[in-house]
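Then we have chain A:
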Amino acid sequence: MITFDSVTKSFTDGTTAVESLSLEISSRTTTVIVGSSGCGKTTILRMINRMVDATSGTIRIDDEDISTLNPVALRRRIGYVMQNSGLLPHRTVLDNVATVPLLNGDTKKVARQRARELLDTVGLDQALALRYPSQLSGGQQQRVGVARGLAANPNILLMDEPFGAVDPLVRTELQNELQRIQRDLAKTIVFVTHDIEEAFQLGDQVVILREGGHIAQSGSPADIMSAPADDFVASFIGADRAKRTLHTRVLNGRTVVLDEHGTPAGLLKEVPSGGMDLR
Partner candidate 1 sequence: MEWIFANAENIWRLTRDHFALSLPPIVLGLVFSLPLGWLAHRYRWSRGALLTVSGLLYTIPSLPLFVILPVLIGTKILDPINVVIALTLYAVALLLRTVTEAFDSVSPEVRQSSLAVGFSPLQRVTRVELPLALPIVVAGLRVVSASTVSLVSVGSLIGVSSLGDLFTSGFQRDFPTEIMVGIGGTILIAGLLDLLIVLGGRWCTPWMRPARS
Partner candidate 2 sequence: GSIDPLASGGSSDAPSDTIVVGSAGFAESEIIAEIYAQALEAQGVTVSKQLNIGQRDVYLAALQDGSIDLIPEYSGNLLQYYAADSTARSSDEVFDALSSALPDGFRVLERAAAEDKDSYNVTAEFAEKHTLNTLSDLANLDETFVVAGNPELAERPYGPRGLTDVYGVKANLMTFSPINDSGGPLTVSALIDGTVQVADIFSTTPAIAENKFVTLADPKNLILPQNVLPLINSDSASDLVVKTLNNVSAQLTTEDLIDLNARNQGDEKAAPAALAQDWLTEKGLLSS
C-alpha cells in the first residue's frame, strides 16, 4: 500500500504542483490518476520513487516513510515506465531490460536471462533482442519499456502516460496486453494518463485530479460514470456531452448504439429488460 499524507510539492520557482494531497493506493490493483495537462500527475508519480522530493507531508510504502530511504536504492526496486519509453538509445533491447538487474548486482548472464524471459512476458519476439530502440516501432518500444519496468521484479510499477505517443490501434493492443500481464502478476500499478477512456478501461480505482493535485473524485469507473461527484467531474468524463448520451437503433438487423451526433459507439448484445440495479 502506498499512502500520501498531506503531501505538498512546491518547486523552487514558486509553482505549487501538488497541495496537501492525501491518498491511499491499494496493493496489487491498478490505480489510474487522470487529469488534464499540468495538474500534477507526473509530480505525484515521481514523488513515489523520490525523483521529486515532497516539500512537506509523508509518503509511506507499506508503512515505511520513504524519505528515510536511499533514493537510488528505492528506485531500483520500483518499476518506472514513461511516455516515449525512455529507453537508452545506445543499448540494445536486451541490455535495456537487463539494466536494472545489473545495477542490482546480478551477473551479466543472469540479467540477460531474466531480460529474455521478460521479452516473452510482454509479448516481444526474441529476434528483436539485439536491436537498438530506434529500430523498433513505437509500440514495440513501449513493450520494452514495460519489460524494463518489470525487470527488477518490483512490487510497484509506476507508469507515466506510457501509451500516450502510440497510435490508437497499437494503444488498444498495449492496453489489453497490460491488463493480461496484470492478471498474471498482480503488481501495485500507479498509472497516469489524461485520457479518461484509458483510465476507465485500465483502472480498478480511478483518481480524477483538478489543478494543483486536488482530488475531484476517486472510485471505480462505473461509480464515477453513474454518479459524478460534481460538474467538473461530469464534464471531465463527458457525461454531460453528446458523446456520452447514447441511444440505440436497429440497422441491418443489429442494434447499433449511437451517440447524439449519430456516431456509432458499438453493438448492443442484449436488449436490457429494465436492467438490474447492482447497488
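Things to note:
We take it that a residue touches a chain if its C-beta (ideal position, glycine included) is under 8 Å from a C-beta of that chain, and two chains touch if they have at least 3 such contacts; residues count from 1.
Here is how the candidates were picked: all candidates are chains of the complex that A comes from, given by their letters.
Note that the coordinates shown come from a computational prediction; the quantities given were computed from them, not determined experimentally.
Looking at chain A and the listed options 1 or 2, the chain it touches in this complex is number 1.
Those residues of chain A that touch candidate 1 in the shared complex are 49, 51, 72-76, 80, 82-91, 99-100, 103, 132, 134-135, 148, 158.
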